[in-house]
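For this view, one protein chain was removed and the others were kept in their places.
For reference, chains read A, B and C in written order, and residue numbers begin at 1 within each chain.
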Amino acid sequence: MDDNSLIEFRRTLHQNAETAFLEFGTAARIEKALEGLPVTMQTGADAADLSPVVGLPDAQTVAKSIDAAIASGADPDRVRYFAEAGTAILATIVGDKPGPVWGIRTDIDALPVTESDEPDHVPAALGFNATNGAMHACGHDSHATMGVGLLHRLADRDFPGTVKIFFQPAEEGVRGAQPMIDAGAADDVDRMLAIHVAGDMAFGSVIGSFEGGMATRKFLVEFHGRASHAAGTPEAGRNALLAASMAASALMSIPRFSSADTRINVGTINAGTGVNIVPARATLTGEVRATDDEIVEELLARAIRIVEGSAHAYDVTHTFAVSGQSATLTPDDSVIDLLVASSEQDERITSIERSEMLAGSDDANLLIRHVQQRGGVGAYCMVGASSPGPHHSSTFDLDERSISVGIGILERVIRTAPTGKL
Amino acid sequence: MDDNSLIEFRRTLHQNAETAFLEFGTAARIEKALEGLPVTMQTGADAADLSPVVGLPDAQTVAKSIDAAIASGADPDRVRYFAEAGTAILATIVGDKPGPVWGIRTDIDALPVTESDEPDHVPAALGFNATNGAMHACGHDSHATMGVGLLHRLADRDFPGTVKIFFQPAEEGVRGAQPMIDAGAADDVDRMLAIHVAGDMAFGSVIGSFEGGMATRKFLVEFHGRASHAAGTPEAGRNALLAASMAASALMSIPRFSSADTRINVGTINAGTGVNIVPARATLTGEVRATDDEIVEELLARAIRIVEGSAHAYDVTHTFAVSGQSATLTPDDSVIDLLVASSEQDERITSIERSEMLAGSDDANLLIRHVQQRGGVGAYCMVGASSPGPHHSSTFDLDERSISVGIGILERVIRTAPTGKL
Amino acid sequence: MDDNSLIEFRRTLHQNAETAFLEFGTAARIEKALEGLPVTMQTGADAADLSPVVGLPDAQTVAKSIDAAIASGADPDRVRYFAEAGTAILATIVGDKPGPVWGIRTDIDALPVTESDEPDHVPAALGFNATNGAMHACGHDSHATMGVGLLHRLADRDFPGTVKIFFQPAEEGVRGAQPMIDAGAADDVDRMLAIHVAGDMAFGSVIGSFEGGMATRKFLVEFHGRASHAAGTPEAGRNALLAASMAASALMSIPRFSSADTRINVGTINAGTGVNIVPARATLTGEVRATDDEIVEELLARAIRIVEGSAHAYDVTHTFAVSGQSATLTPDDSVIDLLVASSEQDERITSIERSEMLAGSDDANLLIRHVQQRGGVGAYCMVGASSPGPHHSSTFDLDERSISVGIGILERVIRTAPTGKL
Partner (left out) sequence: MDDNSLIEFRRTLHQNAETAFLEFGTAARIEKALEGLPVTMQTGADAADLSPVVGLPDAQTVAKSIDAAIASGADPDRVRYFAEAGTAILATIVGDKPGPVWGIRTDIDALPVTESDEPDHVPAALGFNATNGAMHACGHDSHATMGVGLLHRLADRDFPGTVKIFFQPAEEGVRGAQPMIDAGAADDVDRMLAIHVAGDMAFGSVIGSFEGGMATRKFLVEFHGRASHAAGTPEAGRNALLAASMAASALMSIPRFSSADTRINVGTINAGTGVNIVPARATLTGEVRATDDEIVEELLARAIRIVEGSAHAYDVTHTFAVSGQSATLTPDDSVIDLLVASSEQDERITSIERSEMLAGSDDANLLIRHVQQRGGVGAYCMVGASSPGPHHSSTFDLDERSISVGIGILERVIRTAPTGKL
């Protein structure tokens, strides 16, 4: 696929944006775009173990997304397959020389954002803006395209080692990386890379690796009490709404830590069914973050205690599930060296920094850390994309040249990096 | 219409149950059933002033209900008319002799309850159970039928005075009576009656009037804050969820009153949009009740203070709207006398009580009180209906003979009561 | 002792008012006033088992009260004895004929109220007002005097059966009756009476028995966390203040009961030591009440759950102790008959009611209930005393003739009541 075809591919993904775990058409299109290449594709439980995942989309939403994907022109059988099996794809190509196993994380999901249809918004002006309430407002359409493009470039197999592209679902909510780890997809990786476009960096600038960030745990709590008529027999009720309210207040009172920057949020509460019914059910979602991986566990433990205590106080039962997670990132200098050196080869790249401390939480960090813990190395490259609007906003857009810039950086690293221990 | 036709009519309403302010098909059917009678019908703003009502169904729900009503066979034009104009009908018939103006409240809405389809549930066995998630689980189908049947009986105009049937929407939530009062529908009424089937009373028993009850105010609160990324700039957010949680806790701490029985409930909270966003919006519904009409106002005032304080504390704006209300009931002995005397004329009625203190809140009380405050009289008659399941449950059912019993009680009162000041 | 001596005795108690469990001088004076009578006195653990009582006065307060009692002229050795052994006295006199065992509860403690020293306050005008911050603002000085006076009258032993006077400490806080029950003091009682002056009833009026009332449980909660510097290491703290705040809010949200009138109060919170220290300790006191003895237990169980949950949420330990309690009262008609008949013999008594439903909580009810549960009977007589100020206020006072009225009612009942099963 040449650059124009890749841009076409990206625009199709963009127009048919699909949110976390609903990337049915996206996965089908990726799969189809790789047809004919010397690539092994693993899907389903081989790519991601979704069995412990909570908060997956409900049947009605899945059905609606299947219909939409098919209506948009994706292969109906494959759409249904991915809806059944899960949307992660692990695409592996083996070079013709011995060498390390590379993992490259390219995430594929969109956000529940309604895209701008103003004429000054380029996708709208060019007619490929999404109109279904989802939007690639974080550039994952370009990442998926980089993965596809890179495999096309490497189809000559003229490189040492092996390259595994992690087409990861559900980066939003940091929910998709752990299932790929749980499926063993990263177990044999020696060098893990992630790549991301940065709308707030000018096109032509590159950062070798993001570092730091915040480890996070997202959680989903359900309180189950007992309904009763609020006037007739209020004493017969067990009030799940009050348990959730108490938990929300108490969660926000988890103290600051002197040894790390932390965050707490209760994102949503949905409780009760009617004005005159003692609320029997409440759902609460929240998250904790810290610039330290042990402290985020401590925050999670405190959150669990608070939820337990709130449920006990109101005599309701509860479930507490971690629905997403990520870690901090400590990239390896050796990998940054490779990425910087590769970037220097592209004359479009005019500004290169080795690394930068960034806020935010990306579960690519889990993949990189998993590889590091097994003796490997990793880093997370940022490619400037000059967006007019901020990430996650309805006017996010990207300089499409960043796609080929990203592919180029990765390709040169893979073809030319030393094959020995870094 | 004979008794069989009325039962047929009731079953049609039952099968096509419609909840508060969505009684489009129900109103169309009532209207049609009165065709050809010497009855004046007022609808729209003449029957109910909905302009101050909050929490009306949204456009999507209205559209869906229109479709369903038309699909069920109701007149499409009239369905659309009632969807536009409101579903209250004030049907007036004038007797051929001078006399008092009677008002009779017959409510017409159903509940958001899924009806049983078990074979031991009579409507299911006979094939007229509702299958759309709404259910006449409080017998309003029978009340609407009584109103229709009574007008047919009185079509001979052989009675003194005037009879106005208040086909009232939205009794559930106590939301429909006040708009009819606001429209002036009860301003000329001298004698206000309400009638209700009682599932927990055996068929054949009658209570002249319910009395007491709890005055109530239902309220709808919206908190509007400001969203922000919970990790990026938590300080930029204004947290509506926490305002709602604080309000919920504080509302429940409104003290007991030594001088009346009271109730407080926070029925629902819906807050926030995503786990990593500081929640910008929260909606809370609640209610206060008291066995005293001044104390319910005091409770409402305290609730308002709490909501104001919670909004102020979290620097969010808010709206507070009373979405439903009712009053306590003090029926008039003179009217009870009439209802008891009339009941004694029906040999099917084997047990008669003058009145009984009951819990619960019905906004017919507002109509009766309105009339009483203008010098009139009123009472609220209960007719035993032997339901196997409790009111508001999926197995509520009624002995359909209670319909003709109710019509008979009312008819005899109207035809025979003294016309002078009671 | 003649009436004047009794009045003198009452005034001495009044001037040296002592609050709950500090009635050292009061007990010493009662004991001394009974010297020479054919009365058996039980004190210490034989009269009241204080071992499970929580919240007893601290050593410093005890020492101060000992000094004050001695300074006021009470016998130093006996003051120290009662400070050590407890202040309950069970005084028994046996009649010369066989008959039932009577128990008569006369409470002896004062309130932490500063007495008026205005000239229109009779005790001040006559120079026997208390000046130590405690005050007999509920008339227990007169009750103790009735107990003493009755024993003097009965010293001739010309009555059937046995009379046991329960000089009970700590009625305020409903804390003294249970220890007397626990000591077995009421186990052999057949007929339990309590007597109380009523400031809001005119002198000359009597009510045979108070009835109803609210069962209550008072509780004392301590939360123990861990202090830490609020800026240096906030995460090292375990916040007892927040646990107490959460508990306070949640306690107030215990729902109304449809089947009884209830009350909840959190009376005090004392938490923390300094503005920049994460609070390690919090103390909370509260109470629940209900017009039903089972529901008060249910309320207590809910309070305990809330405290447990709050402590768990904040990872602090806690203790929960019931510090006071009482029950509702159902007096026996047979005993009311006796009290009414006796009252009719005193010409100063011009108005007699059999019984009246009253609010309030007195732990004499526990004694009466204990006797009833073992097959006995009981009632609680109210004697009008025409107080200018309300009970528990600084201007409470009583018509001192109510003392001899009360003694007379009791004396006649004991001398003349049938001795068989009532």
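Rule of thumb we're sticking to: a residue touches a chain if its C-beta (ideal position, glycine included) is under 8 Å from a C-beta of that chain, and two chains touch if they have at least 3 such contacts.
Since this is a predicted model, take the numbers as computed values, not measurements.
Contacts of the undisplayed chain with visible chains (whole complex): A, B, C. The missing chain, though absent from the display, is touched by one residue of C:Ala48, C:Leu154, C:Ala170 or C:Val266; that residue is C:Val266. Within the full complex, the residue among A:Ser258, A:Thr319 or A:Gln345 touching the omitted chain is A:Ser258. Considering the whole complex, the residue from B:Arg256, B:Arg354 or B:Arg401 that touches the absent chain is B:Arg256. For chain A, the list of residues touching the undisplayed chain reads 249-250, 252-253, 255-256, 258, 261-264, 359. Although one chain is not displayed, its contacts with chain B can still be listed: residues 231-235, 237, 239, 242, 246-247, 249-250, 253, 255-259, 278, 298, 302, 305-306, 308-315. For chain C, the residues touching the chain absent from view are 173, 214, 216, 218, 229-232, 234, 241-242, 244-246, 248-249, 252, 263, 265-279, 282, 285-287, 289, 323-324, 359-361.
The definition used in the following text is that only the chains that are shown with their structure count from here on.
Shared residue numbers account for over half of those found at the interface formed by chain B and chain C, and the copies are therefore classed as meeting with the same residues. Chain A and chain C have centres, each the mean of its CA atoms, that are 67 Å apart.
Rounded to whole angstrom, the centroid-to-centroid distance between chain B and chain C, based on C-alpha atoms, equals 51 Å.
Across the assembly, chain B contributes residues 249, 252, 263, 359 that each touch 2 or more other chains.
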